[in-house]
Each structure stands twice: as structure tokens, then as C-alpha cells.
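What follows is a single structure, written as C-alpha cells, with notes after it.
Here the complex is missing a single protein chain, while all its other protein chains stay put.
Moving on, here comes chain A:
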């Protein structure tokens, strides 16, 4: 009873929202005449414009990502991926990082794939390699980074190479310290999949598109929050104060890594936001932003905690932070 009342409440709320949107769209002109824009501070208009401009440039890449992720969910079985993983530890880590690099996924989706893989017996270190390179090194991210930095291949290249190296190091360290699968809930027998094989091609395409929609709604809100936050920072925080907070590359790198963590941006879109800080911070700090963000961030942490042991998650975060910072520093020092 209570539940159905709540559901109805939700419906009513939704309905009001739709009505409101319609109202605003239809009466937009009317409201302009009455001077509603007059009451809104111009800094908010500015904020809104920047916010939408980030969204507009990010959305095409997010949609491509969503479509490919949907494709993989439906067409590529984890079984097949698992079969390729070799027994040797180093080979397994390399392999998983390479697969991750070919596997275009968002950090939000990949946690679940990794859970599935680990539950099926893929060693935890291989899972971590996959988890880290999946969202960071892949064709879409390369392409969007290339675009975001004004068709400059240098940043995209550095992001891939340094990111890949960092992921390898982290996965190898994990292989030294963690033996068990580290899952919070031990794997249970999965009872699915057979019916899937019989589905026709058309049905599978249809499923894939449905998945894409769900994925969009899943991560759309993170994209919107991230863009809004970035627009907010741009509108209200002056570059001077940010520069002061991040003077010298050590603190500016830490500032950018912190930002990457809090913003929780999708790796397909974060290049654009990273690029917007280009005239404030040195390249090495932006590189840290671009590598750290896809590996670990706030929303990802929550997902990891829901899948893995707390101890493992914390160790992983510390390990990622130290490794990324060291790798980027090493590059500056070169």
C-alpha cells in the first residue's frame, strides 16, 4: 500500500515536471517579454551558458561511449575474454591492460564487468589492470582528448602512454600484495546466459540500444553534475586564486588530482574539462588530472566499495594516487 502510494507520488511529481517543461517551452517568449531574465543574475546566465557549452561538446562522445558499451554488454561475452587470460602473472597483467585498452568503457560500467570477471576466476590483479585501462586507454578517449586539446596529438599520446604504464605498475603491485579475489560477496552460481545465444541478431541490436539508453540515464547525471561544477568554478572562482592554490607543480598537480576525484567525470568527456584548465596549470598537472580521473574518482569509489573489501578499496586508492603522482613527476623531471 505504502509502496503504491509512493509510486503514485513519483508519477505525479514527474507529471508536474513535464507540465512545467512544456509550460516553459511554450511560454518562453511570453516570459521573456515579462522580463523574467531580468531577475536572474547575469553571472548565472553566464554559468548556464558555459555549463551547456561543456555539455554540448561532451554529449556526442558520451553517446558514442554509451552505444559501444551497449554493444559490448550484448555482443561480447566475458567468457571469451576470460579464456584469453594467461596463467603467468606478468603476462596476465599485460594482457588485461591491453584488453582494457581495446575495451571502450566508462569507469562507471567497468566495475561491474570486473566484478563478473573476478567472480569467474580471473585473478584480481588482472581485473585491476582491466579496471584501470578500460576507461583510460581506448579509442574514444584518445579521439576526444585529441579533439579537446585543439587537434594536438601530444596530450592524447602522453595520456595513453603514461596512463598505461601507471596501470601496469599498479596491477603488478596488486599482484604482489593481494592473493584472493577481494570480493565482498563471494561468487554464486550464475543462472543465465543460455537463452541469450538464441536471440536473433535484430533482437540483440534492439537490446543493445535499450542498454545504451539505460547507460545514458545511469551516467547522464554524473556528466551533468560534473559539467555544472566545472562551469560553476569557471564563473565564480577566479583563475588567480586557483593559481595561487596550485602554485608550483607539486601542489597544482595535487589540486588537479583532487579535482579529478571530486568531479567524477566520464573519461570520454573529461578531456574537454581538463583542456579548459590549460591556461591555468602546467601540462604535467593536467596530465595527472586526465590519468587520475578515469582510474579513480568519487562515484567510482562508491561502486568499488559495493563490490570489493573496504581494505582493498582503500589500498587501491592510495596505490593509484601514489603511482599516478610519481609517474607524472617522473615525466616532468625527464
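FYI, a residue touches a chain if its C-beta (ideal position, glycine included) is under 8 Å from a C-beta of that chain, and two chains touch if they have at least 3 such contacts; residues count from 1.
Operating definition for what follows: contacts and distances are computed from a predicted model.
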item: Undepicted complex member, UniProt protein name, chosen from "Acetolactate synthase", "3-isopropylmalate dehydratase large subunit", "TIGR03943 family protein" or "DNA-binding response regulator MtrA"; value: "TIGR03943 family protein"
item: Touch with the omitted chain, as defined above, among A:91, A:161, A:213 or A:310; value: A:213
item: Missing-partner contacts on chain A, residue numbers; value: 6-7, 9-11, 13-15, 17-18, 20-21, 24-25, 28, 31-32, 36-37, 40, 42-46, 48-57, 59-60, 63, 67, 73-74, 78, 109, 112-113, 115-116, 147-148, 150-152, 190, 192-193, 195-196, 206, 209-218, 220-221, 224-225, 227-228, 230-231, 234-240, 243, 247, 249, 272-273, 275-276, 278-284, 332
